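A single protein chain has been removed from this complex, and every other one stays in its place.
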Amino acid sequence: MAISDRLRRIAAVTPLAFVPAAIVLTVNIILNPRILTLRGINNLSLQLVTLALAVMAQTMVVIVREIDMSVGAMVCLTTVIVASTMGTLHMFSLLLAVLVAALFGLFAGLIVAYVRIPGIVVTLASSMIIGGLALVILPQPMGIKEETLGNMVITQPLLLPNSLLILFAVMLIWKFVKSSKIGNLIYATGGNPFSAFASGISVERAKIAAYVGSAVLASIAGIVVAGKTMTGDATIGNAYTLSSIAGTVLGGASFMGGVGTMRGAVAGALVLGVLVNILFFLGVSSHYQDIAEGLILLAAVTLSVMANREKV
Amino acid sequence: MFRLLVPYMLFVGCWLVVSLAVAGYGTVDHFLYIVQFAGLLGIVAAGQTLVIVSGGIDLSVGSLITLSAVVATQTSFAAHFPFPAAVMLGLLVGAAFGVLNGIGIGIIKIPPLIMTLATLTIARGTALLVTNGSPHEVRDPGFQSWVVKPGLLGINGILQSWIVISLLVIFLMSRTTYGKKVQFLGSSPKATVYAGYNAKLLTLGVYVLSAVLSGFTGILLIGFTGNSYLGMGDSYSLLSIAAVVMGGTSILGGSGSYIGTIAGALLLTLIAAVLTLFQVSGGGQMAVEGAILLLLMMAYATATRSRD
Partner (left out) sequence: MDLTKTYGPTQAAQDINLSFEGGRVHALIGENGAGKSTVIKMITGLVRPTRGHLLWQGQPIDIHTPREAQSRGIVAVHQELTLVDTMTVAQNIWLGHEFYTPLGTIHRKELNRQSSALIQSMGLSFQPDTLVSKLSLSEKQLVEILKALSYNPQLLILDEATSTLDDKEVGILHGIVQKLLARDCSVVFVSHRMKEVFQFSEFCSIMKDGCVVFEEKTASLDERLIITRMTGREMSQGFPPKNHNLSSSRTLLSVKGLSTRNGIREVSFQLRSGEILGVGGLQGHGQVELVESLFGMKTVTDGTTEIDGVSTILRSPRDALRSGIALVPEDRKSEGLFIDRTVEENMIACSFEECTRFGVLSPARVRALVDSLVKKMDIRFPSVKDSVRRLSGGNQQKVAVGRWLARHFGIFLLIEPTRGIDVSTKFEIYTLLRELAKEGVGIIIATNEMIELVGLCDSVLVMFERRISKELSAAEISEHSILAASFSHGGREGKDGDF
């Protein structure tokens, strides 16, 4: 295949979000060249990987035309489980946390799919249950003493930070899932639920898979948070819910369903996360951070809506 | 009908059980004490009801509560505005955000979830800006005592406001053209085009109303606590949605009434009070509320199904 064809193929598959992501990253590097050091990369990676995983979680559910309001709560619960069981279970506490998350995801998915209650309400309720549970288990933040976790997340054996490797591992697994039956289920259901049904695809299974996937990804994000802070904290993850929605929009996923990639999700998280850095380095006081994030989200979604409107 | 009755029955049932089981409960004073908290939630939920019935959702109510409150306290304290003027300003700022929501959702057609998420963030940032991180107290004894102390008919300012607002909202939804059109909009958006309704104005209206009601709640809160602080309204965003949904209104829009929301607010508040009584922690309360919300939704869903 000719080089130009190859390039065109790649261009077609690259989500639009990569452009602002690249821009934003470049600006950040210009403002703060120290980012390019090993330490800088590690810090940046730690900062972004958690958000990226949360955005990926939300993206998965958005593809099937639903929403997951419990992403943040899941992060909280995961750090809590890890912190409280690390003493007895050691590294198996991580497995426990992911399993618990998967169960909650399954639960939510089953209710959305079979009782047919809109996901926004189900996950609203489940976020209260999960968040509340986290607070009950650990009303006060508790430190994690297990070195292994911290090493796993924070260190940088080769050039690449471990946290980044975790992210890549997740994306690799997703690549596999995407082309499998489940991935096909999810995209078809999101793209046109009626068509999917008419072609014998189980819309229910797609939604359940999406919610389980989202819960697992949110839980992995929680593990990274736990490793980063070496703390179990029942409120640490709450901001992730709304940020995950913002990142999903920035990443190009459509709330009409069927459109969205994990690469886009990562790009969206990148834009969101790095923008904060940029504002900091520009000397913009943290007072303006929220406003800036809100305006960026507004701009992104307006562009997205306008672009889609032309087709009508 | 089923959807309306259930939350009320649950509330009454719960109330009876608790009154019998626990000393000190069941008195009128105590009832009023509980109900005033429900009122604060109920007023916010009134705006949320309108928005959800129109087919949308408003996540920004919590931030707008905070914003209106801090604008009022800041201008009255720092800029020495007379209190009423400060309050007006607080409400106006909130209303401005409501207009923003209405334009984004009604005209640009941004999905309500995302739009109100954006305004939530911007409003939160604005509140931070306005207070410079350190909010002030309120010093208007007259207002505070109106809010808190029983006055007309033995009820305090919060309850008086709630009753008036409830009557107005119920009247709006059942007896005015605007209210009917809003419900139709949520029920069949396509059909509203063919009927020649001005969907943009309808949408703008509900979001402005929601914002103003949230702002008003913020003002009542500062009268209640004498204080404003950042994040004071945050929990109201999700709780108002819970109250609306527990009251039988469909999250998808088009059906439901504020009467149900009132029950939802009462129920949520009573549950929280009872749980506090049993010394259940904040986390436990949240988990129980979430579970009840879920159970109620499942009950509604199965009931509707069996009817068809």
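So that you can tell them apart, the chains are marked A and B in the order they are listed, and the count of residues begins at 1 in each.
Here is the rule we use: a residue touches a chain if its C-beta (ideal position, glycine included) is under 8 Å from a C-beta of that chain, and two chains touch if they have at least 3 such contacts.
Predicted model, so just to flag it, every value in this text is computed and none were measured.
Given that one chain is not shown, which residue among B:Q36, B:N101 or B:Q183 touches it?
B:Q183
Which listed residue, B:V193, B:L277 or B:A303, touches the chain dropped from view?
B:V193
In the full complex, which bits of chain A touch the chain not displayed? Write them out.
176, 179-181, 183-184, 187-188, 190-192, 194-196, 198-201, 257-259
Spell out, residue by residue, where the missing chain touches chain B.
Its contact residues with the unshown chain are 175-178, 180-181, 183-184, 187-188, 190-191, 193-196, 198, 254-255.
Everything that follows uses one rule, which is that only the chains that are shown with their structure count from here on.
Please work out the Cα centroid separation of chain A and chain B, and write it as a whole number of Å.
Using C-alpha averages as centres, the distance is 30 Å.
Looking at the complex, which residues from chain B come into contact with chain A?
57, 104, 108-111, 113-115, 117-126, 128-129, 132-133, 238, 241-242, 245, 251-252, 281-291, 293-294, 297-298, 301-302, 305
For the complex, give me every residue of chain A touching chain B.
Residues of chain A touching chain B: 67, 111, 115-118, 120-122, 124-136, 139, 234, 242, 245-246, 249, 255, 287-295, 297-298, 301-302, 305-306, 309.
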